[in-house]
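Note that one protein chain of the assembly has been removed; the remaining protein chains are unaltered in position.
This part shows chain A:
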Amino acid sequence: MSKREGEGCPKRRAEAVQDGDMTSSPVIAAFKVFQQELDTKHDKYERLVKISRDVTIESKRTIFLLHRVTSVPDVEDVLKESDVKLDGVRQKIGQIAEELRGEDINQFHRAFTPGVQEYVEAVSFQHYIRHRTLISLEEINARLVFMKAEKVDPKGSADSLPMGAQVLTFQVMPSDYLLGVADLTGELMRMCISSVGNGDIDTPFQLSQFLRQIHDGFSYIGNTGPYEVSKKLHTLRQSLGKVEDACYTLRVRGSEIPKHMLADVFSSRAALIDPDEGVA
């Protein structure tokens, strides 16, 4: 199949113009309107994809930062730093909300869902480290309320009142929340392995319990959820298995292995974990 013929064939078009100038035909006029409508939509979509990519990158960086909590003395410092980063991410999500003002969110959902999922992953990871609980959808949404000082048109000169702050909200969809939480389990597994490596004996057991709860939750949802959930459930099982194995090893051999050797035992185990999973 040849490629789409571009502007390169004016001959045929010239032939088609038998009945006078085409440019004034109603069909062409209508298509000019469609062109504009489609371009506007595609532009918005592209802008959203770009913001979403930024949200993804910044969220990933926050997650990397949060993984340091297992190896630094002052957890609170890391958490504070991650707060700052997450504030930045939220600002970007505010831009998404701005783009979506007056639109049907679902129409552009595909453009920004990766970013939102990554944000859910980051924010729930931070929440877990801080509170040892699962962040709820409401709690996430509650932080995605943005105050936008309405910009008054320049022509509206001095006498126009400052419109006051305008409230803009972004609602994370339940499916995005679920997928983000599914990704969270991969991070928790990593955290478990690395905390063992640091001689932390309690965290792995807490984590295995938490992961089991999440796993049960996903099993409860089963195939009622979106298609991607069932795919992630498989990875979740693997993560859970690794954490459970780690706890098992700790229980069985913990008393035998000197603390300073634990790191070696587990770092060799961690190496067996495929490098690319849990990253996405």
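Throughout what follows, a residue touches a chain if its C-beta (ideal position, glycine included) is under 8 Å from a C-beta of that chain, and two chains touch if they have at least 3 such contacts; residues count from 1.
Note that in this section contacts and distances are computed from a predicted model.
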Name under which UniProt lists the unshown chain, selected from "Translin", "Cytoplasmic tRNA 2-thiolation protein 2", "Geranylgeranyl pyrophosphate synthase" or "Extracellular globin": "Translin"
Chain A, residues in touch with the chain not shown (by the definition above): 4-5, 7, 12-13, 15-16, 18-19, 22, 25-28, 30-32, 34-35, 37-39, 42, 104-107, 109, 133-134, 136-137, 174-175, 177-178, 210, 213-214, 216-218, 220-221, 224-225
